[in-house]
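Not every chain of the complex is shown here; the ones you see sit where they belong.
Chain IDs A and B follow the sequence of writing; residue 1 opens each chain.
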Amino acid sequence: MIRCRGVLVSLFLGVLLHSTALADGRQEIQFPDLPGYRTLKCDFHMHTVFSDGTVWPTVRVEEAWREGLDAFAITDHIDYRPHKEDMQLRHNRPYELVEKAAKAQNLLLIRGVEISRDTPPGHFNVLFLKDIDPLDKPNFYDIFQQAGEQKAFVFWNHPSWQGAERGQWGEEQTKLLESKRLHAIEVCNTETYDATAHQYAIDKKLAIVGNSDMHDPTPYGERTADSHRTVTLVFAKERTLDAIREALDAGRTAVWCQNRLIGREEQLAALFTASVQISPAFQRRDPDTLCVEIRNRCELDIELQRIGEGKPARITLPAKATSVVNLQVPAKDAAEGVGYEVTNFLTAPKKPLAVKLVVPQQ
Amino acid sequence: MIRCRGVLVSLFLGVLLHSTALADGRQEIQFPDLPGYRTLKCDFHMHTVFSDGTVWPTVRVEEAWREGLDAFAITDHIDYRPHKEDMQLRHNRPYELVEKAAKAQNLLLIRGVEISRDTPPGHFNVLFLKDIDPLDKPNFYDIFQQAGEQKAFVFWNHPSWQGAERGQWGEEQTKLLESKRLHAIEVCNTETYDATAHQYAIDKKLAIVGNSDMHDPTPYGERTADSHRTVTLVFAKERTLDAIREALDAGRTAVWCQNRLIGREEQLAALFTASVQISPAFQRRDPDTLCVEIRNRCELDIELQRIGEGKPARITLPAKATSVVNLQVPAKDAAEGVGYEVTNFLTAPKKPLAVKLVVPQQ
């Protein structure tokens, strides 16, 4: 058969099938919006045959749609091009090839590129470009000079990818930061969380991002709590490219990687509040123990550990489900709530978010 | 090991495991509430070892919880007791055995029983009883006399279960209806829809119910659009037994059976409106064709067929997902919307719900 304009024409036996990929509908990633902000699901790092990936750029649109993204960037390497014997590699071409298809699926498309120098200094993604070609320069700092002129947004990719030692913060990072040409850091890449990068984000006041860095066709079928694409949650004033950029500049992000959320305390606390709903007690087991339903509206199982005495010591709230919990609430804590740590919401390396569980009066 | 007070004590190797069934969390059945009403998910028909089922009554509580029910009734046969050689069968006993466990899971428990005479007249479920024992009478009409005295709610079960011919509306049904002792009819049982029963519901102004009639352990694991327990959706003013009874008396129900909803036009229309959300057009393909996102918030794939000319001729909106649809909207229909039939929302046998799809202005 022959594929026409991106849609597989399958008229076999007179049956017109649409491309199965797009016909399957979109599995939304369910994280609630925050007060004043929409929670947009973004992936800012992926490859195609135009560098060392193995799919045509249009595949990235279909995957982004099916997997529930709001925005994405194709970021082929500007300086690593193993397919050059077979392809005319033009840096803006992947963007151009998918622009129309992304628009037809109502996906926000960001023009970006990956700069992949040896480590150190390592790899950097440059987003929100108008034209990638001027960045194809031999000198490292010239590239970022040009990125600056285009008012691009820059993050340091997977710092430890060639080992923690080679991924140390270096002179180049300092120079970029001081010249305001480094804005964020990739704390999660593929399915790996990098605690050192997390600490750099805090120390250097960089925005936190996490991405799939996909090279091959997506390995993700039906999404589960355990198996999903790493994404950056961007808390944006509206669903537009400008609003995403504003949120990135303001550092309003969090990263969902495996069964963890990484982010700043402000955003993680707001997301916890928006996601977790406690019912009034429907029964009292003993004077201190209240039976409540707790609903977890978000995509990951939330793991709680009691601060101090009291039961339960641990609670797991399964994703998108309701649990019955017999919660010990001493009378003195009824108003203010009982303290738990959310062990899989990290505000810094090894530092879980602290929350109070308050049982509402009927 | 030994089971203590309904919880399996498994201290093997010092690890205290809770009963796995209850620990797994609850998979909510996602149908939105209607304006002024909560959408409660109910199953009014199931069995245990106390008649011809194969599970102890407490299993029904665990299943109801896991599968997202709000209310349920255990309805063992009063007059068919194949386990009588091994069991002391007391009619109220299943209710008593689960009362506490149901309360601990915040489930609403209805005391009920099944009357299983040969067909005709067939089987009837009697719900909202105070005491089942007085119904254990030889004479058919005496039973319903007693049910009436207890102000019970009665429905005719699976009319065609022994063949359509034996399941015809008969003299007994007429007598019960005239004496106001028949209030509803089981239009779906297990995974089967009974069109004749549906027509009786309309002709005789009976409430519509649908139930699992489970005898064995639930066959349903992780719920999918294709594989789920048949339930009655009850549109109740609040989540209480009294409110369920009021809604049943008022006929505010619908049945979810396989990939279909069966109900009255008023409820199905309201449920469609609450479930389906159309975005403003994000693109215009040609003067008449708008690209929109349509979100289906409910548990079943919604199947649409165009009324008259226009594209698409058919639309499938996958359950709990968003679809991009290129919708042909002639200028003359922009305000009022374009007409579709929802082929799997049935307001009468072979009669799909008619709806208008209106694309909101930005």
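Methods note: a residue touches a chain if its C-beta (ideal position, glycine included) is under 8 Å from a C-beta of that chain, and two chains touch if they have at least 3 such contacts.
Note that the structure is a prediction, hence the values are computed from the model and not measured.
K.L.:
Quick one: how many copies does the complete complex have, if 2 are shown in place?
P.N.:
Number of identical chains in the whole complex: 4.
Everything that follows uses one rule, which is that only the chains that are shown with their structure count from here on.
K.L.:
Taking the mean of the CA coordinates per chain, how far is chain A from chain B in Å?
P.N.:
That pair's centroid distance is 39 Å.
K.L.:
What part of chain A is in contact with chain B in the complex they form?
P.N.:
22, 24-28, 65, 103-106, 279, 282-283, 291, 293, 295, 316-318, 320-324
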